[in-house]
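Only one protein chain is missing from this complex, and each of the others stays in its spot.
Order of writing sets the chain letters: A and B. Residues in each chain are counted from 1.
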Amino acid sequence: MFTALFLFFLWRPISLGTTTGLFTALKHAFRRPVTLQYPTEQPVLAPRFMAHPVLTWDFEVDEPYCTGCLICMKICPTDVITVSMKDNEKFASEDSKRRKIVDDFKLDVADCIMCGLCVDYCNFDAIVMSDHFDASVDNRSNLVHDLQTLLDEGKGQQEKGRWSPPATKKSQRRSAAQAKVSKPSSSEEAKESTSEENEIETD
Amino acid sequence: MNISDYISIFAIVFVMFNGILGSVLVVIYGERKVLARLQQRIGPSRTGPWGILQTLADAVKLVLKEDIRPQNSDRIIFYLAPLIIFTPIFMLWVVLPFGSGLVLGDIDLGLFYVSALLGLSVVGMVAAGWSSNSKYAMLGSARSAAQLISYELPLILSILSVGLFAQLFTDNPFNLSSIVNAQAGLPFIFVMPLAFVLFLIGGLAETARIPFDIPHADEEIVGGAFVEYSGIRWGAFQLSEYTGLITMAFLASILFLGGWSGPFSDKFVWLQPFYISSKTAFIILLAFWIRAPLPRLRIDQLMAFAWKAIIPISFANFILVSLVVFIGDRISLPIFQIQLILGLLNLISMIALAYLLTSRRKRRLAVYRERWGEK
Partner (left out) sequence: METKATVIRDENSETAELRINMGPQHPATHGVFRMVLTLDGERVVTVEPHIGYLHRGSEKLTEGENFQQITTLFDRLDYISNFNNEWVYVRTVERAMEVEIPERAEFIRIILGELNRIASHFLFYGTYGLDIGAMNPVMIGFRERERIQALFEGVSGARMMHNYFRVGGVKEDLPDGFVPAINALLEHLKKGYEDAKNILTESEIFIERTAGIGALDAERTLDYGVTGPVLRAAGVDYDIRKADPYSMYSDLDFSVPLGSHGDCYDRYMVRMLEIEQSIKIIEQCIRRLPDGPIQGKVSRILRPPEGDFFVHGENPRGDLGVYLVSTGGTVRPYRLKIRGPSFSNLMALSSMMEGAYLADSTVILGSLDIVLGEVDR
């Protein structure tokens, strides 16, 4: 009886201000926790998630897509990419259409800021941003990825379906471009633009 | 005293000490879990099943940590300060009864002993802050001195009003066991809820918990008096803080919630410790709940709250209780009627106070309403 009386008279005073906060906190206790128990519970990554860039593999010709054109090296804001190119042996034997091919590719993940500019600017769709977000290693030198590691990681990404081959991508892009702008799609301008792209940092 | 007496004393002290240490571990774990749930988190979950070994692991870490003493600090006082805080709170447990007869020293002036020892921890805080030769620690110890002394008054006044009221039931009103026995019929919380609320506020402030955690104030003075301590000494401070919390809750359950008494507690003695510890746990949970969403007061607001609101109310409550007991005793009313009268008076005064506070709160809220309007 006392308690009922007490609550009846005190309800108005206590249903104000600070006490609202107290009851809000109490309400939270009956909700499901939002914690993600990270190592045991892996986060669901968005399809566009960007970790460091990796290189893709052309399974048809059995060689990397990358021709070593250096555009990623030029566009990279933090200069973490080092590329060199060589003549493609498969081109001589007419197995491949690529005249040049990547010789060496070094990526220093320690300095990579995962901005995705290299993927944007690659003309051959040879780079894809991986979903390898837990990049911690014991030794800093292990963060410098060489060509083989990057290609292996890229194959993993391709298997996961985080990257589609350039043929489909390019046709998509073309159709999208046609839908977008009424741009005169002359081959001359296309050539111009590629030549422009390639001399991106000439000043 | 022969050797077996010494051994038994040693064994009892050993069991008590370790029991308190263990309960501190449980309370810290409970605080982390409860706070986490109040914030939609999980809390410790990795060490052991449901993370129950987390506090133990933390304690082991603290023990193994390097013990650092700042340069130019006062070495002796610096090393003594944790002990000065630590000891009186443990000494309190000598008189606290877990069940009828289940107490180390059932002294007649138990309430005085308790209130005397409660006041001692401030010495340790000041010693810690002064000796560590750090400005943050100094500020923290000055703050805690001011706060602990201010809130001692309402605490002791509400303890004394319990003692006064217990006079009606026993010849030994300051003995904690007889206070519990006096509550076999009706726990004192129903008779004097005002004193209970005052005791809770005073207890929260004494143990420096939010919203009264100004001595620590992690966002301003980063831990206050213990800022320079590390390792096991810091752990000792932490231990005494949480022991203080448990002690306060235990005292509250003895003084107001009827201690070990409960249904069937007379028949089954083993129920008594269970009752008292669950009552203690309830009070501790209340403190955790209050901690979650409330901000901290500023030092001047805290002092104003103590000296302008809480202390006058405690004096009024003390006078009210003594008048009722005195007059009721003189005209030899039955105890039940005294209880009823006191309870009703308390209730009326609490409602009056609440409405008084509400009008004050409304004035405060007017700041919000006038500026931003009802949307």
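One rule holds for everything that comes next: contacts are C-beta pairs under 8 Å (C-beta built on N, C-alpha and C of every residue); 3 or more make two chains touch, one makes a residue touch a chain.
Here the structure is a predicted model, which means the values were calculated and not measured.
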{"item": "Neighbouring shown chains of the undisplayed chain, as defined at the top", "value": "A, B"}
{"item": "Residue of B:P97, B:G129, B:P193 or B:P211 in touch with the missing chain, whole complex considered", "value": "B:P211"}
{"item": "Hidden partner chain, touching residue among B:A59, B:A292 or B:L347", "value": "B:A292"}
{"item": "Option from A:H28, A:K90, A:K106 or A:K155 whose C-beta touches the chain left out", "value": "A:H28"}
{"item": "For chain A, the residues touching the chain missing from this view", "value": "16-18, 20-21, 23-25, 28, 34, 45-50, 75, 77, 113-117, 120-121, 129, 179-181, 183, 193, 196-197, 200-201, 203"}
{"item": "Residues of chain B in contact with the chain not shown", "value": "35, 38-41, 135-136, 138-139, 210-211, 213-214, 217-222, 291-301, 361, 364-365, 367-368, 371-372"}
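The rule is simple: only the chains that are shown with their structure count from here on.
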{"item": "Chain A and chain B: spacing of chain centres that average the CA atoms, whole Å", "value": "55"}
{"item": "Touching residues (chain side chain A, partner chain B) in the complex", "value": "2, 5-6, 9-10, 12-14, 16-18, 21-22, 24-26, 28-29, 31-35, 37"}
{"item": "Footprint of chain A on chain B - complex, ascending", "value": "36-42, 45, 190, 193, 289-290, 292-294, 343, 347, 350-351, 354-355, 357-358, 361-362, 364-365"}
